[in-house]
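These notes concern the structure reproduced below.
A protein chain is absent from this complex, but the other protein chains hold their places.
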Amino acid sequence: MISWPGLIAQLTEILLAILLAPVLLGWVNQCRAWMQNKSGPGILQPYRTLRKLFAKEAVLAHNASPLFRAMPYALFACMCLAAAIVPILGTDLPFSPAADAIALVGIFALARVFISLAAMDIGTAFGSLGARREMMVGFLAEPALLMVLFNASLISHSTSLTTIVEHLAHVEFVIYPSLAFAGIAFTMVSLAENARIPVDNPSTHLELTMIHEAMVLEYSGRHLALIEWSAALKLFVYSCIGIALFFPFGIAEGGDAAGLLLALPALAAKLAIGGFVMALIEMISAKMRIFRAPEYLGTAFLLAVLAMLIHLLLGS
Amino acid sequence: MPGALQLILGVILAWLALGLAGVFYPRNLYLVSRVLFPAGALGALALAAAALSALGGVTQSVVLPLGLPELPFHLRLDALSAFFLLLLGTVTAGISVFAAGYFRQGEGTAPGLQCLYYHVFIASMALVLLADDAYAFMVFWETMALSSYFLVTSDHAKAEIRRAGFLYILIAHIGAIGILLCFGLLHGTGDYTFDTMRAVQLAPLWATIAFALALFGFGAKAGMLPLHVWLPEAHPAAPSPVSALMSAVMLKTAIYGLLRVLFDLLHTQVWWWGVVILVLGLATALYGVVFSAVQTDMKRLLAYSSIENIGFILIGVGLTVTFQAYGMRALAALALTATLYHCINHAYFKSLLFLATGSVLHATHERALGKLGGLIHRMPWVAWLALIGTLAIAGLPPLNGFVSEWLLLQAFLFTPNLPQPYLNMLIPVAAAAVALAAALAGYVMVKFYGVVFLGQPREPSLATARDAGIWERIGLVWLAGGCLGLGLAPVWVIGVIDSVSGQLLGKTLGASATGWMFLTPISPDRASYAPLLFLLVILGVWALTWLAVRRFYHGQMHRAPPWDCGFEAQTARMQDTAEGFGQPIRQVFEPFFRMQRELPTPLDAKPRYRVSVEDHLWYWLYLPIVKFTQTISRVVTLLQRGRISVYLTYSFVTLLVLLLFVR
Partner (left out) sequence: MHLPLTSQIINLLAALLLLLSFSMLTQRRILSLINLFALQGLTLTLAILVVAWSTGQHHLYYSAALTFVLKVLVLPGVLHRLIRKLNVKWDVETLINIPTTMLVGIALVILAFNVALPISQLAGTIAKSTLGIALACVLLAFLTMITRSKAVPQVIGFLAMENGLVFAATSATYGMPMVVEFGIALDVMVGMVILGVFFFQIRERFESLDIRHLEKMKDE
């Protein structure tokens, strides 16, 4: 069942995801800077930040428990696993049977619980504030993401991500109205999950409005580097999920080498456009009050549920 | 070579003997904790082994010449009983070992008596699972209720605990009446053995009434909405091993009873019965999880979380009934597997967490979340083992809670077009509600673990907290190991469950087509999950990352005071309290609660903040019933005059009426 080319393709994909993820983050930030009429730090800036952080000494609070120190590694491992099961270039993934769409949501939930617990570990006011807000975003974003994935599962009669992509990309062209709803829900969820405006602001320096940044305030050095890298990886994986569900054309079927080579520029183009759109959305919207966030995510969740109903209604 | 049933009966007798031994030496703590409880745990293991051997085998039955004349006890061991006995045996083994280190002198009832109630309780639960006639079932059911009542009220010096015990026994009895009436309907005109009931064909109307009574009776025991009110009172009141037993095993006997009546005794199923159970299950799950998010007492939080999990189990039962009624056997088997899997999962992680709270309670004498914190430093064993339970109950891969939720969601997702249009639309909405409740469970568990074990200690007295003793640790390790094992080897567990589905539905699931590592209940390209591979990848990446960071950079580190954006006057009271952590839920789900808030004004010299969250159902449903009962009893009290001659007149009039009518 497991083939060598498949395994090689799989490992290449994971490495590609890990190495390229910071570029995507840099690209989004660069686009934002351009739109704000700034010159921007360049798309390679995340790498410089990572190198700086890795080289620095880690400073730990006196009462940090082993859980606190283990979290960045666990977070990074979770995101790598997520990158391993999402079809990025091709659909011949030996790891993919290990986890399907539901387990993918489970991985994100696991990462979220880890980071929230670590945020509460030091016992500072901001840490627990961040953990509480993160869980508040999570308890609606997680089922919303699951419902979005279920929409694709209903169409392809499978929860396996590779089968979903194969079905959507390579079976005859059909318009699925339910995916329009699911697409909007997914966009809303991915903005919230990746700590972007309108739910969170990645570049904020005002403690009281932070979510993600408040949780990782106590981290420094290599630990912070791993967390930042994981955040970039999460953005990358989310973008790839979006591509796989809504624009799967170009992802290679099976493991043929030519298809994989063609898939790479297609992926790069799609990610560039996706990152630009994300920056655009961030530019034209304002950050919400924190208690508007459940309303926003509740809307996304219900839209995803509605999409499943539409699928049943129209019977397509 | 005695059969499995004989072996199980032997274990039950041994338990009763251990209980009796406790009575003779009620104050001998050494005997009770070092001999009787460990022996009980060994018995539980033997019982589990016997049950496991009986799972694949033939049904055994025996008639005990006990009880009333002409009414002997019929006992029967089939796959369904064996599965729940397996659950009871393995979980009780862990709880008994823990109890060996838990019960102490001077905490309420004497240890010897506790030992008696405890062993009678587990023996009666085992016998409920074995009973094969209504008479025996009800006798054991009531024994179970009574023995657990004594365990709940073991700290009976406190008025609130007596109140909790009263509420518990009251609802247990109201439920028992429902079950009794249900058996009364089921037996037709024959005797009260289950064999007779299986042979009776009921008219649809009577079958529906019997179903409603069974749902009411067993639902009251399981904590189904709106009969759940006893659960958050009784579980915190009981000593922790007892809370664990009640939550892990006793609630499951109610599920066992429901399954027994629905699939074994009543053999017709109507699709809308399933919908009723499904909707009640959804309401129970959402309600339980929303309420557990706002609790400030760690055992109450876990009790509400038990309500939530019972909701999940009921959702599974509801789906099974609906699918079975429409003849979709494969999906029914999938839903039943999810149900039974969740039963055993909940038994493990909930008992693990209840026992962990027991250790915390003993070490700190605090149950209020607002006075705990930072225990991971003082009690590392309990904290790390509780972390496994926390992740499992939050439904996170690769632990066990995720597997059953995964199976349940698969059952929803692969529902084909059902003949009922409204039902068809209900399925996605229900799946969404399940996903929401599961995500909320994550919220609740982060709150539980974060507030109890992480952060800074909120009270100075916590600095002297001691970690659990060796017996308690063994019990916790056993249960945590169960959570891991059930999470990592789902194919094997489903193989065990398959014999139950085979018996009840005539169809098994067949967990895997591609080897023991991959769980593929339908077909490999439709859904697959390999928890072991999942765990290995995470651990592998973890190790590689760690090594790479050390290899390419360094492991330098130094300790400093917490940063917290440069705020120096940081104290433990600035962390989120349990109330604070639950605040978003209170705000988002405000209509669920009956809240009373007392907020300080900016000018208060001594600011006071108080919030109390209560249950609407108590006011909307229970208090009216109480008022109604009081009105009736006031009318009845008119008969009471206090004079002998009036009472004699009553007797005289009764006599005259009887003479006139009976003749």
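For clarity, chains are labelled A and B in written order, and residue numbers in each chain start from 1.
Note that in this section a contact is a pair of C-beta atoms (placed from the backbone, for glycine too) under 8 Å apart; a residue touches a chain by one contact, two chains touch by 3 or more.
On a predicted model such as this, the values are computed, not experimentally measured, just so you know.
Screening A:M35, A:A55 or A:L313 for touch with the missing chain picks out A:L313. The chain omitted from view is touched by exactly one of B:P421, B:G506 or B:P561, namely B:P421.
Of B:A368, B:V429 or B:M557, it is B:V429 that touches the chain left out of the display. Contacts to the hidden chain, counted on subunit B, fall at residues 421-422, 425, 429.
Contact between subunit A and the absent chain runs through residues 172, 174-175, 177-178, 180-181, 184, 294-295, 298-299, 302-303, 305-306, 309-310, 313-316.
What we mean here is this: only the chains that are shown with their structure count from here on.
Contact residues of subunit A toward subunit B in the complex are 1, 54-55, 57-65, 67, 73-74, 76-78, 80-81, 84, 95, 97-100, 102-103, 106-107, 109-110, 112-113, 116-117, 120-129, 131-133, 135-136, 138-140, 142-143, 146-147, 150, 153-154, 157-160, 163, 207, 217-218, 220-222, 226, 291, 294, 301, 304-305, 308-309, 312.
For subunit B in complex with subunit A, the residues that touch the partner chain are 373-374, 376-377, 387, 391, 394-397, 402, 406, 409-410, 413-414, 424-425, 428-429, 431-432, 435-436, 438-440, 442-443, 445-447, 449-451, 454-456, 514, 518, 520, 524-530, 533-534, 537-542, 545-546, 549, 552-554, 556-565, 567, 570, 572, 574-576, 580-581, 583-585, 587-588.
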